[in-house]
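For reference, the structure I am asking about is given below.
For this depiction, one protein chain was excluded, whereas all remaining protein chains were kept in their positions.
Let's turn to subunit A:
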Amino acid sequence: MKSLPAALAAALVWALVLPAAAQDKPPSTATEKMEIGISTDEIAITSDFRGADLTIFGAIEGYDPNLLAQGKYDIVVALEGPKDNLTVRRKERVLGVWVNRRSMTFELVPESYSLSSTRDVEKIASDEVLNSIGVGLHHIRLDPIGYIGDGSNLSEFRESLRRLKETGGFYQRDPGGVQFISASLFKATVKLPANVPNGTHVVRAHLFRDGVFISEKALPLRVVKTGLEQMISNAAYSHPLSYGVLAVVLALLTGWIASIVFRKD
């Protein structure tokens, strides 16, 4: 971990210059930086995976000790799943039958999103700040694709997407999951949902000072599903013709063997 000595060095420098700086004026321009690290960049999970916690360590450098003592620094760590275009559909009654009528497609939405923060994200910064950087369950960027009419039902479809993702366990939050373990070192725990999608996830950490967004750090994390089930799934998508032929051969063999085993004569 390279960041720890750097952080200590930075703290030392601050301690030396602090008396002079304090006499002038409090530093308002951001000099804080953040480093994060995880023990692995790849997680292998099997089909019986029931969810797990992922721990991320990090340090703030160049912080203001006064502000830190007052708890003015906030950290939000998000684990964003692979992104895909998602379509939300709404059923309506047509001639007595429930039919998918309206739909809206959102561009490149994370399939999973696990959030961990020093306190409730909504209290860390204003809605405008959170929206602009797309942090928080209610602030993830959800940009519709294509014609959306007058846009009057945009918020309704956005809310439904978030709600369905939350009830499905794909979107989660833990407003106490980031804890300082020393003055500038912190530990964040994010949850990997049981049905975590396969693919490249991104660990994204955001540093706030008194409601102002200061800096961001991101690390990739590959989630690789292993085992027989994943092999079958991979085959179905990457070699669909052989997979289909195999399914037919398996069916022919099963039926044929049964007819021999159960032959009456």
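Note that a residue touches a chain if its C-beta (ideal position, glycine included) is under 8 Å from a C-beta of that chain, and two chains touch if they have at least 3 such contacts; residues count from 1.
Definition applied: contacts and distances are computed from a predicted model.
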(message) Tell me the UniProt protein name of the chain this structure doesn't show, selecting from "Probable membrane transporter protein", "Cytochrome P450", "Anaerobic sulfite reductase subunit C" or "NADH-quinone oxidoreductase subunit N".
(response) "Probable membrane transporter protein"
(request) May I ask which residue of A:Thr31, A:Asn85, A:Ser182 or A:Thr226 touches the chain that does not appear here? (result) A:Asn85
(request) Check the options A:Ile181, A:Val224 or A:Val245 and report the residue that touches the missing chain. (result) A:Val245
(message) Considering the complete complex, identify which of A:Lys33, A:His139 or A:Lys165 is in touch with the unshown chain.
(response) A:Lys165
(request) Write the list of subunit A residues that the hidden chain touches. (result) 47-48, 84-92, 96-100, 103, 111, 157, 160-161, 163-165, 195, 229-230, 232-233, 236-237, 240-241, 243-248, 250-252, 254-256, 258-259, 262
